[in-house]
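In what follows, a structure is listed as structure tokens, so that the remarks can point back to it.
For this view, one protein chain was removed and the others were kept in their places.
To keep things simple, chains are lettered A, B and C as they appear, and every chain counts its residues starting from 1.
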Amino acid sequence: MYEYSRPVFYYETDQMGVVHHSNYARWLEEARSYFFDEHDLAYVVTESLGVMCPITDLNVKFKFPAKFGDVFTVKLRLIKYTGVRFRVEYEIVNQDGKLLLYGESAHAFIDKELRPIALPKVIPDRHERMKKLLEQQL
Amino acid sequence: MYEYSRPVFYYETDQMGVVHHSNYARWLEEARSYFFDEHDLAYVVTESLGVMCPITDLNVKFKFPAKFGDVFTVKLRLIKYTGVRFRVEYEIVNQDGKLLLYGESAHAFIDKELRPIALPKVIPDRHERMKKLLEQQL
Amino acid sequence: MYEYSRPVFYYETDQMGVVHHSNYARWLEEARSYFFDEHDLAYVVTESLGVMCPITDLNVKFKFPAKFGDVFTVKLRLIKYTGVRFRVEYEIVNQDGKLLLYGESAHAFIDKELRPIALPKVIPDRHERMKKLLEQQL
Partner (left out) sequence: MYEYSRPVFYYETDQMGVVHHSNYARWLEEARSYFFDEHDLAYVVTESLGVMCPITDLNVKFKFPAKFGDVFTVKLRLIKYTGVRFRVEYEIVNQDGKLLLYGESAHAFIDKELRPIALPKVIPDRHERMKKLLEQQL
């Protein structure tokens, strides 16, 4: 399971005194982005090859609020990959190991005209690495 | 069904040329906030009475991207209210009626120490209005 | 002087219980965007013609905090336009007329490769409208 940590930023809090919920989707994206970077599947390269992978589904449960002063860890796992779509599972915990959030996101590969594409056809070597990555995670 | 519309802001876009997905959770909150305002259940008053209603679940499907230049409409409906929790259902469409997103959020009432509370005990008149609102929506 | 108003959104607050300062730059952009829209100089069209106008300078004084529940008004005025650059002056007030912020931003026209361009050469009719707009404002 891949882990990504950083401190909460002040501007991520709201007047409830906790992190605003919209930021968690951003933390998941940060973690996903570093995860793919580390496995030679960096977004910045994929996009330069004309392929984007927007989110299509987001299902999360908010269990406990993060606060300014906390350091959060996103634990993520690639749980599905079909060549045209992939699915990622997440847990976010704080520095005390307390569960803050769990959930899943789904993503599809599209081109710059927002049309669905098959990764095996368009970037075969990335497809191979995605397949291997899935096997490692399961 | 309650409807809330506004144009997309430039800063809500990302380098894919579409609205970043984290903003949709914010649009749902904007719509929720106006919805409760219009039914004499304004957050600003509820919070001044020591009651907050953070999100506990978010389940959304992203169907089509919003762009800068678009005017979106959030259509929302209160679908559940128990005195301690409530649930809201959403659709977001663009100016052409194209479906951008659909989903649900769940919320719980808590006090300033983040402990769950029962609205009927703490703010009975708000409880009555929530009940009526639910009946109207179904 | 052009005026743009809307309510504060909940997610714009931080744990100080007031609007986080980074949002004011966004409000200025919202106001600028509507201002140009209303004068047939919409960003969405300008960008489709290959011209962008990023901010080059931002100088603001924060005088009083906006809060959730407030309705703010941005008052803006185009104060300079040279064909390659323009400058805008702002005041933000709340619903009681209390001054929240004042300041200025400067902007330059660039192409998609981020090179400076002269509006009179590239989009002459927009240049004419910018000139007229400047005269009206002074």
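We take it that a contact is a pair of C-beta atoms (placed from the backbone, for glycine too) under 8 Å apart; a residue touches a chain by one contact, two chains touch by 3 or more.
All values reported here derive from a predicted model rather than from experimental measurement.
Among A:33, A:56 or A:137, only A:33 touches the chain left out of the display.
Remark: the residues of chain A touching the chain excluded from display are 6, 9-11, 26, 29-30, 33, 42-44, 68-69. Within chain C, the residues in touch with the undisplayed chain are 15-16, 18, 21-23, 25-26, 29, 47, 52, 54-62, 65, 114. As for the chain not pictured, it touches chain B at residues 10-11, 13-18, 20, 22, 68.
Keep in mind that, in the parts below, only the chains that are shown with their structure count from here on.
The distance from the centre of chain A to the centre of chain B, each centre being the mean of the chain's C-alpha atoms, comes to 24 Å.
With each centre defined as the average position of its C-alpha atoms, the distance from chain B to chain C rounds to 28 Å.
The mean-CA centres of chain A and chain C are about 33 angstrom from one another, to the nearest whole unit.
In chain B, the residues touching two or more other chains are 26, 29.
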